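Here the complex is missing a single protein chain, while all its other protein chains stay put.
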Amino acid sequence: MSTMSMAAALNAALRNRMEADPKVLVMGLDVGKLGGVFRITDGLQKDFGEDRVIDAPLGESGIVGSAVGLAIRGYRPVCEIQFDGFVYPAFDQIVCQLAKFHNRSLGQVKMPVTIRIPYGGGIGAVEHHSESPEAYFAHTAGLKVVTCSNPSDAYWMLRQAIECDDPVIFFEPKRRYWAKGDVDTDARPAPLHKAHVVRPGRDATLVAYGPMVATALDAARAAAEDGSELEVIDLRSLSPIDTDTVVQSVTKTGRLVVVHEASVTLGMGAEIAARVQERAFYSLEAPILRVGGFDTPYPPSRIEEEWLPDVDRILDAVDRALSY
Amino acid sequence: MSTMSMAAALNAALRNRMEADPKVLVMGLDVGKLGGVFRITDGLQKDFGEDRVIDAPLGESGIVGSAVGLAIRGYRPVCEIQFDGFVYPAFDQIVCQLAKFHNRSLGQVKMPVTIRIPYGGGIGAVEHHSESPEAYFAHTAGLKVVTCSNPSDAYWMLRQAIECDDPVIFFEPKRRYWAKGDVDTDARPAPLHKAHVVRPGRDATLVAYGPMVATALDAARAAAEDGSELEVIDLRSLSPIDTDTVVQSVTKTGRLVVVHEASVTLGMGAEIAARVQERAFYSLEAPILRVGGFDTPYPPSRIEEEWLPDVDRILDAVDRALSY
Amino acid sequence: MSLHGHVPPEPDLIQLLTPEGIRVEHPDFPLSITDDEITSLYRDLVLVRRFDAEATALQRQGELGLWASCLGQEAAQVGAGRALRSQDMSFPTYREHGVAWCQDVDPVTLLGMFRGVSLGGWNPNENNFNLYTIVLGAQTLHAVGYAMGVVRDGAVGSGEKDRDTAVLAFFGDGASSQGDVNEAFIWAAAANLPVVFYCQNNQWAISEAVERQSRVPLFQRASGFGFPGVRVDGNDVLACLAVSRQALDEARSGQGPTLIEAYTYRMGAHTTSDDPTRYRLTDELETWRLRDPIERVRAYLVREAGVGQDFFDALDAESEALAERIREACRTLTDPGPLSPFDHVYAEQTDELAAQRAGYVDYLNSFEGAGH
Partner (left out) sequence: MSLHGHVPPEPDLIQLLTPEGIRVEHPDFPLSITDDEITSLYRDLVLVRRFDAEATALQRQGELGLWASCLGQEAAQVGAGRALRSQDMSFPTYREHGVAWCQDVDPVTLLGMFRGVSLGGWNPNENNFNLYTIVLGAQTLHAVGYAMGVVRDGAVGSGEKDRDTAVLAFFGDGASSQGDVNEAFIWAAAANLPVVFYCQNNQWAISEAVERQSRVPLFQRASGFGFPGVRVDGNDVLACLAVSRQALDEARSGQGPTLIEAYTYRMGAHTTSDDPTRYRLTDELETWRLRDPIERVRAYLVREAGVGQDFFDALDAESEALAERIREACRTLTDPGPLSPFDHVYAEQTDELAAQRAGYVDYLNSFEGAGH
C-alpha cells in the first residue's frame, strides 16, 4: 500500500503492463521525452526505449489507425490522446474500425487497444481542453468505456483495460490527476465494469463518475449536515453500465440524481435515467434528475466553475428530488 | 399540391432554394452529373452550373471544412454525405468547427450550413451503409438535427434547414426515398422543430422519427385491430426536441414507447425517456420503454430486418407497457 | 521568377508488355520471367475475370446484394498479388478480388459480405489478406501500424528471405484524397516503414474523374513526402509484377515505402448499383478495351510462346468449373442466425449485452406457437 497521485498511479499501471508484456506499446503525442503534457508516461521511454514508447507524427487518425494495424499484428497498443477535444480526428478510425474490427472478423482478430483520454474541465484551460465526450463512445457498440475517480481505480482499471482483449476508451479526469490516495498494488481489484457504492445512504442516490465523484461526495457531506443521507455511486464503467448496482440503490432510496460534466442532453444521465425508470419504476418516489453541463459549448474558463455542476447545483437537484 | 416521392421532394426543395438564393451551393461526392447515388441532386448541376453544384474531392473532412470557410465568406452550402457511415471523417470539423464557430465568434459569424445524410437501414446494403448516427449530433451543442418521414416534410424541412442561419444536420431516411406522398408547395409549413401527432390515440404513445414513423403507424394500425388506440408522434426534430408535444400526449395516455433504428443505449430514446419521466412523472402508468437497434454493430443485411425494430417488436413493447 | 512557371512533363508508363502483346524491356525494371510463368499469370488473369463475371451474374440473379467488379484491373491486381511472399501482408479496399485470388483466398469467402451474410468474416492472418475495408483509405493506416509491428518484430532488413516482411496497401484514385491516406504516407515516410502503397488509378471514383482529385499524376504525391513514387501500366501484368517485386524487395530490406500508381481502368460500373452511362462516354471504354490486360498476354502467348489452343481450351473449362463451383457455393452461403449479431461484438462478452441477447431470445421464443 502506498500513497500516490492519480498521475503516478497511471504511470505505475503503464509500467506494470509494459514490464509484463512486450506486446504492450505506448504511443501518442509527446509521450516520449516530455512524458506527455500531463507526465503520465514520464520516464517510460527512457526505460522501455523509443520503439515501445512512440512519439507519433501529429495526427490522431494516424495514432488510432496504426494502433488497429498493430493489433492485427498481435500488439497491444495504449494510445494517448492529448486532450479530450482532440479525439475527433480519430473518430472515424475509432467508430468504424477499432470498434467493429473484431465483429467484422467474426471474432478472429482481437483489438486489445486502450485509448487514454484526459477529459473534463476545471483546469482553467482554453477551448477544446475541457470537454467530456464520453457519451459518443458509450453510444458506440464494440467499445468499452471506463473512467476512474481516484488513484487506486486509476491504477487497477488501467491495468485491466490494457489486459482486456477489447478496445477500451479510458477517460482520465484531468483535474484529479494530482489528488493523492492509497493504492494497494497487491490487492485483488474489483471487476472493471462494476460500479462502486462509495458512500452509503438512504434518502437519495447520487450517481457520478470521474471528476464528479469527489464533487458528489462533497455534496453528500453537505447534505448530511442538513440531515439527508445520500448514497453515492461511482459508476466507473460507462459501457457497459452496471445498472444493477444503481437499481439496487434506487430501490432503497427511491430517488436518483445523476451528475456529469458533459452536456446534459444525451449525456450518460439520459441512459441511466432511461434504464432506472424502467427497472425501478415502482420504487421511484421522484423523477430521476440530471445535473450536467448545459447544452452549450464549454464556456471560457473564467466562468467554467459556474457552468460545471458543483455542490450547490447537485444539492438543488437533491432538494427537488426530495420535495416530491 | 402534387404527389411525389421523397427523393423528388428533396430535389425540389434544393432547386427552390438555389433559385431563391445565389449563395446556396450544393457540394458532395457525385452530386454533379450522377445526381448523387440516390439522385437527390439530379439535374441541379445541369441547371445551376459546376460552380454551384460541386463534385468534391473525395474527403468528408474537406467537404465540411470547406463549407465552414464558405460560410465565413457568406455562402450557404448544402453538403451531401454519401452514406451515414461516411460522416465520421468529418466529425471533427462538424463538432469542433461547424457547431462552435458561431459561438466562438460571439455571434458575429453565422454558419448556415446544411449537411444532408441519407441514413438508416432496410435497403440490403453492405457495411457502413445502414447506420443511424443521429445521437452523436443531437448530443452536440451548436447543431440542429432534424429528420423527415414523408415527402411533404422532406420538402419543407429541407427548405427550412437551408434557410436556417444555424448548422442543420438533415437526416434522410433512405429506405423511404421512393415512397410517394402529397406535397403542397404553397402551404404554410409547420415550424421546423415542432413534433407532429400523426395518429391520435388514448392508450399509449409511440414516438418515432424518420424511417420508423411508417413502421410505428403500421404498429398502431395493428394494435387498433386488437382494440388499443396508440397515439403516434413523428418527432421530426431531434435537436431541439419538442418535448412539450410528447409530454402532452403522455399526460393523456400514461404510456410511452420510443422507437428508432439506432442502437438503444444512448439513442434518442434515452433522452426522451429521461425528459418525459421528469416532466410527466405523475402521469406515467408504466415505465417508458424503448425499441431500438441492439447494442451491436449493424448486422449483415440478410438479417437486418430481424435486427431492426419492426411492428412485432413495437407491439411487444406496447403490450408490456399496457400490462403495467 | 514565377512560382508557378514550371510544369513537369507527363511521365511515361512503365511497360514490359505492349497492348499488342510485344515484350519490351525497361531499363530500370528488368524482369526475367519464363514463358511458363507468364502462362501461369495468364491463367490467374482469366480465372479472376471469370470469377468476377460470375459474381456480377450472381448479383443480377439476386444471389448477391451488390458486387464491386474488378473488370479491367486484373493485371494491376495479379501483378501485385503475385509479387507478395508468403510472409507479406496485404491490405485491400473492397475490389481486390485478384489479389485475394493470388493469396489463395477462396473466392467464395469474398462473396459473404456482398451477399449480406457476413461483414467479411475471414481471418486476415490466415492468408495474409486483410478484411475488405469500405471506409475509403482507413486500411492504409492499418497497413502502417502492421508495418510498425513488423519492424519491431525484427522482420525487416534481417537478410533472411523468409523472414523479411513487406506490407502492401491498396487504395484507389479517389481514396487518395482522404486524410487517412496522406497520414499513412507521413507515418510510413517518417519511420521508414516497409509499406508499399499501391494505388489503382482506374480513372474514376464512382462518377468523379481522377482530375477531380489531382491535377498531377498521383504517383508524384510520394516525392513530396520523401519517398519514391512510380507509375506503371496497370494493364500490363508483367510491369505490375516487376515494379511491385522491386518495391516490396526494397521495403523488406529496410529501404522504406514506395508509392506505385497502377494506371488502369474500371471497365465496368462502380458497383452493380451504379449506372456509368450517366457520367462517362462509351468512347473512353472503347479506347481502354484496346488496352485490355488479358488480351495482350494471350497475344504474347500465342505469338511468342507458342502456347496452343489446347491450353486455352483447358483453361476455358477450368474457368467454367470455377464459375460453377462459385455459383453453387454462393447459393449455399446461409444466412446467419438472428442472434449472431451479439456473438462477436466483444472478445469478452459484457453482462449487459448478454442480457440484451437473453431478452431477445425470450422475445423470439414468445412467438413459438403464438400464431404471430
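A, B and C are the chain letters, set down in written order, and residue numbers restart from 1 in every chain.
Basically, contacts are C-beta pairs under 8 Å (C-beta built on N, C-alpha and C of every residue); 3 or more make two chains touch, one makes a residue touch a chain.
Bear in mind that the values here come from a model prediction, so they are computed numbers and not experimental data.
S.K.: Considering all chains of the complex, which shown ones does the missing chain contact?
M.R.: Listed by label, the shown chains it touches are A, B, C.
S.K.: Based on the whole complex, identify which of B:110, B:196 or B:320 touches the chain you can't see.
M.R.: Residue touching the absent chain, from the options given: B:110.
S.K.: Of B:35, B:57 or B:292, which sits in contact with the chain we cannot see?
M.R.: Residue touching the chain left out of view: B:57.
S.K.: Which residue among A:37, A:190 or A:224 touches the omitted chain?
M.R.: Answering carefully, the residue with contact to the hidden chain is A:37.
S.K.: Thinking of the whole complex, not just what is shown, which of A:128, A:180 or A:194 touches the missing chain?
M.R.: A:128
S.K.: What residues on chain C make contact with the chain left out of this view?
M.R.: The list for chain C reads 1-4, 6, 27-29, 177-180, 182-183, 186, 189-190, 192, 211-216, 220-230, 246-247, 250, 255-256, 258.
S.K.: Which parts of chain A face the unshown chain closely enough to count as touching?
M.R.: Against the left-out chain, chain A lists 29-30, 32-35, 37, 55-59, 61-62, 85-86, 88-89, 124-129, 294-297, 299-304, 306-307, 312-313, 316.
S.K.: Contacts of chain B with the missing chain: which residues?
M.R.: 25, 51-52, 54, 56-57, 59, 61-62, 64-75, 77, 89, 92-93, 96-97, 100-112, 141-142, 144, 164-166, 193, 239-241, 243
Just so we're on the same page, only the chains that are shown with their structure count from here on.
S.K.: Using CA atom means as chain centres, which chain is nearest the centre of all the protein shown?
M.R.: Smallest centre-to-centre distance to the global C-alpha mean: chain B.
S.K.: Taking each chain's centre as the mean of its CA atoms, which one is farthest from the centre of chain C?
M.R.: A
S.K.: Could you please state the distance in Å, as a whole number, between where the Cα atoms of chain B are centred and where those of chain C are centred?
M.R.: The answer is 36 Å.
S.K.: Rounded to a whole Å, what is the gap between the Cα centroids of chain A and chain B?
M.R.: 30
S.K.: With chain centres taken as the means of their Cα atoms, state the distance from chain A to chain C in Å.
M.R.: Measuring from centre to centre gives 40 Å for this pair.
S.K.: Where in chain A do residues touch two or more other chains at once?
M.R.: Where chain A meets two or more other chains at a single residue, that happens at 89, 92, 96, 100, 103-104, 141-142, 239, 241.
S.K.: At least two partner chains per residue is the criterion; list those residues in chain C.
M.R.: Residues 118-120, 135, 179-180, 345, 352-353.
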